[in-house]
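To start, the structure itself, in structure tokens.
Left out: one protein chain. Kept in place: all the others.
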Amino acid sequence: MPLQTTTDAAELPSHDQVSDPGIRHFATKRYRDSLTKEDCLEMFRQLYLARYFDVRLIKEKKRGRLRGTLYSSHNQEAILVGSLFGLRSTDWISPIHRDMPAFFLKDAKFQWAELDRMGLSIQQVCSQVWGRVDSPGRARDNWSHIGSKEKRIIHSTSMLAGTIPVAAGVVYADRMNGGDAVVVTYNGEGSTAQGVFHEAVNFAAVHKLPVVTIIENNQWAYGTPVRLGCATPDVADRAKGFGIPGYIADGQDVFDVYDKVMSAVEFARSGQGPSIVECKTFRAYGHGDHDDDRANKYRDPAEIEHGRLRDPIAVCRQSLLDLGYISAEEAEMFIAEGKNASEATNEDFPPEVVDYLNSGIEFALASPQPEAEEGGMWVFKESK
Amino acid sequence: MPLQTTTDAAELPSHDQVSDPGIRHFATKRYRDSLTKEDCLEMFRQLYLARYFDVRLIKEKKRGRLRGTLYSSHNQEAILVGSLFGLRSTDWISPIHRDMPAFFLKDAKFQWAELDRMGLSIQQVCSQVWGRVDSPGRARDNWSHIGSKEKRIIHSTSMLAGTIPVAAGVVYADRMNGGDAVVVTYNGEGSTAQGVFHEAVNFAAVHKLPVVTIIENNQWAYGTPVRLGCATPDVADRAKGFGIPGYIADGQDVFDVYDKVMSAVEFARSGQGPSIVECKTFRAYGHGDHDDDRANKYRDPAEIEHGRLRDPIAVCRQSLLDLGYISAEEAEMFIAEGKNASEATNEDFPPEVVDYLNSGIEFALASPQPEAEEGGMWVFKESK
Amino acid sequence: MAAIASAPVQTKKNYLTALKEAISEEMAANGDMVCLGEDIGQLGGAFGVTEGLQDSFGTQRVIDMPIAEAAIIGASVGLALNGKTVMAEMQFIDFITCGFDQIVNMMATYHYRTAGEVNLPVVVRGPAGAYGGGALYHSQMNEAWFCNSPGLRVVCPSTPYDAKGLLKAALRDGNPCIFFEIKELYRRSEIAEILPEDDYIVPLGKAAVRREGTDVTLVSYGQNVYHCLQAATELEKLGVSAEVIDIRSLVPLDEETIFASLAKTNRIIVVNEAPMTCGFAGEIVSRVTTKAFDLLDAPPVRITRLDTPVPWVKPLELFVLPSVERIVQSALQTVRY
Partner (left out) sequence: MAAIASAPVQTKKNYLTALKEAISEEMAANGDMVCLGEDIGQLGGAFGVTEGLQDSFGTQRVIDMPIAEAAIIGASVGLALNGKTVMAEMQFIDFITCGFDQIVNMMATYHYRTAGEVNLPVVVRGPAGAYGGGALYHSQMNEAWFCNSPGLRVVCPSTPYDAKGLLKAALRDGNPCIFFEIKELYRRSEIAEILPEDDYIVPLGKAAVRREGTDVTLVSYGQNVYHCLQAATELEKLGVSAEVIDIRSLVPLDEETIFASLAKTNRIIVVNEAPMTCGFAGEIVSRVTTKAFDLLDAPPVRITRLDTPVPWVKPLELFVLPSVERIVQSALQTVRY
């Protein structure tokens, strides 16, 4: 058992033996145990990549190069990296506003520097961010509202929790076709108050559909604390109302997220149905970049400090050190944790990470804006 | 302890001591224990009244005197009588399609034969059924969609579960005014799949609003069995997703319903928040009278027989016998149980019950239809 | 015997049967088609439109859904996104409000925001319309909301032939469609008709001239077509020749047929049972006046429901709805203008 769990993990009976649905705070360890050294280092790199994407975009925005709101995933990257790492190319995902890196991290295992993958390419994602024609949606909708039928990413609207029923339909169709795809949907804890969340998870529960609903519990929904949106001790308790498992993961620990999400994913894939995985984390900044200043008013400084204490990069690095996967010197090469965009420099990140994003940005800048006339196109598919 | 519970009731700690919200299958016995002989006999009479209302309306419809669909509450009357009996005149209710008798049973304790009460009068209810101007809504909307601000009954639309947020708002306002009113809302088990059910109960849970949500689990939502709408073992398990208590009552036993609902009501009244009370019952006929024939096809005859075995009138009578509140002779005077409208006669019901309804019907038949022009009125309140 | 088998007696079929045939034939022809809705399986639907469908195609392709309209629409989108053709039933079209966001924001726009990568062959159909005593929540014609939400086809047949042909066309069109069925026509025997044995469709965006005339054009759809036809009969007795157009599909709209009629009559009355303000009657009036102003010899007329809900008891209900008499009176005024 090479990896230490950061939580006080207790061995649970295997999934098939768990008959009473409800919270499973701790999944079995078997999924994280099967990660190789290469896997672990890859996940570490991906954390840097997600962080760098965020830091860089904030810089670009400050330079006036970007339009729209930045919803930072700073301090929450372990959820994306850990949840995406174990997916198969046939699996679907449905990220939300705070999950931009998910688009290129999807199915990035071992090949995140390659261009052709089951996720979107960094070129496509950057083209979207810069509003260019090479965005997969030709920049018709903004920011995180991209996706790809081919790459199995569901396009969200702004309406929170709105993709969960779509996700359920997608895997229902897959199951009809004899497939074994799973869909992983992402939602903030605040979004679990939406009616459609309930309708969709309930439907999935009734039909035992392979829908994994990740709750990124970053304690805040815009300016509203979790206690004003949810009265259960844990947001994962929502699962009890549907008769499905609810897992709780340490959202700062990429390996714990991997563990719990893979438990949920394989539970789903084996036909046992949907589940909820609450990943406990903390929103580092404002809701969006426009909210950074105010977020320091409606949130207690002590709470912010505490919430940012366990940076996912640092937590992962410590695990790798403990495992002997990196040396003390290697560990000190790139210290990105805790640094806001204004403090971080390219030197804080592995060069391949910087190069990777640069290649995307360069591509995007060379891509033209769509022609105005496109605004009038594609309202309907032309009939045969 | 004069009353026997029909379920295997275990003593629970008092409400204040219950810290972990979740299912409480068995409430304390104290509420039913405080019922007097007079109370019990009154509830027995009210069961007859609810049943007679149903039987008589079916007869009237067969005679071609009524328009619209009849949603029979046959076999489910104990839920209405038991839940309404303990309410105060300041409390609100929100019944649905299957709960027509609730309108006149509300606050009927000791005075159900009087004309002026906190519920609607039988004259008003009959005027609504016959589409007359003396309906509290002047027969503008149909059947169960009546109510009264004055009598504290929320008007439902057809959209299932749609009154629960309204109920939450009503008691929020009451609490602001320093009141201690509780609202009791009624919903079928199928309706718990609606998004608005989730949104409203969640809101109530967050604010500990005195909202008691009764689930009439009659096993069927129109032509769909409960298992295709809900994946939890009990529908009351929905409560766990909100962090609130979920009670389960024997919906055939008026005293058990009274017990559990009063537990929920007093829990709510004391500021501890909302809860769900699942009353297990069985829909005797079709979804509506138009569905009677089909309901015998999509439902197993054995299931129907089993579901109708414990008629609430018979169950109550047996309790009264056991308690010595009625004699064996008295017990045999009115045998209404199990009888469909075609079989039942006025002789099967206590004469005061028949008279009571007759007075309502007579009144209604003397009440005129609204004038056509009223169709164009009251779209807006005229501005000051 | 052989002769009888080869030339069966053709029976007239009602509107409901026509819809049933459209669905079961499409299900048989397209293995990738799925139906979902409340009570559509074991029960066969509140009105029986899907009767027998689950027996024929199984529980996987004919899904009894929880009472959750947003989930029904959202799941339909997901099914279509992953290659299925979907028929989603609203038990009454009134309940579509509970899945409204999924319709106008998720489904209607999917093709647009993916620049054409994704198209969704989803038909959301359900019983609609008043005149039956259904009161506020079982009588609505809320088609205007969807006409004002770009990306949706909006269709409303008035005959069995059209019901079948338009539903098939909608299911094959590849775009999301809100399909308004007039429940008061479901079993109306007077309009039953013999349907073609062979597969056919009625193309979306093509109006039908139900009756030719020269003095005034009555434009309508759904149940009101019959009010117009009755009015035309009465008007004939009064010496007025009315042309009756059934537009059948609102989005896309066949403007040409309307303009061609107007070129003959120079007078137009639009009849529709939805509330007037921002309803589709106004849309037709606007199209005509902005695009064919010179054809008008008299002001166009809207005959619609008053701007009220649909009340329950009969006199009130009829008071707020278009009637044959209102059409006749308006037509007389218009031709005398």
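All chains are identified by letter, namely A, B and C, in their written order; residue positions are counted from 1 within each chain.
Note that in this section a residue touches a chain if its C-beta (ideal position, glycine included) is under 8 Å from a C-beta of that chain, and two chains touch if they have at least 3 such contacts.
On a predicted model such as this, the values are computed, not experimentally measured, just so you know.
Seen in the complete assembly, the chain not on display touches A, B, C. Contact with the chain that does not appear here is found for just one residue of A:36, A:158 or A:296, A:158.
When the omitted chain is restored, the residue from B:100, B:120 or B:154 that touches it is B:154. Only one of B:35, B:96 or B:166 touches the absent chain when the whole complex is considered: B:166.
From the options C:14, C:50, C:85 or C:109, the residue with contact to the unseen chain in the full assembly is C:109.
Mapped onto chain B, the footprint of the missing chain covers residues 136-138, 140-141, 145, 147-150, 154-155, 157-159, 162-174, 176-177, 195-196, 199-200, 202-203, 206, 374, 377-381, 383-384.
Within chain C, the residues in touch with the undisplayed chain are 94, 97-98, 100-101, 104-105, 109, 112-113, 136-137, 142, 144-145, 147-151, 251, 274-275, 277-283, 285-286, 289-291, 293-294, 296, 298-302, 306-309, 311.
Hidden from this view is one chain, which touches chain A at 67-68, 131, 139-142, 145, 157-160, 190-191, 193-196, 221-225, 228-230, 294, 298, 369-376, 379.
Everything below uses one rule, namely that only the chains that are shown with their structure count from here on.
Centre-to-centre spacing of chain A and chain B amounts to 46 Å, using the average Cα coordinate of each chain. Mean C-alpha positions place chain B and chain C at a centre distance of 38 Å.
Within chain B, residues 193-196, 228-230 each touch two or more of the remaining chains. Under the contact definition stated at the top, the residues of chain C that touch 2 or more other chains are 65-66, 68, 70-71.
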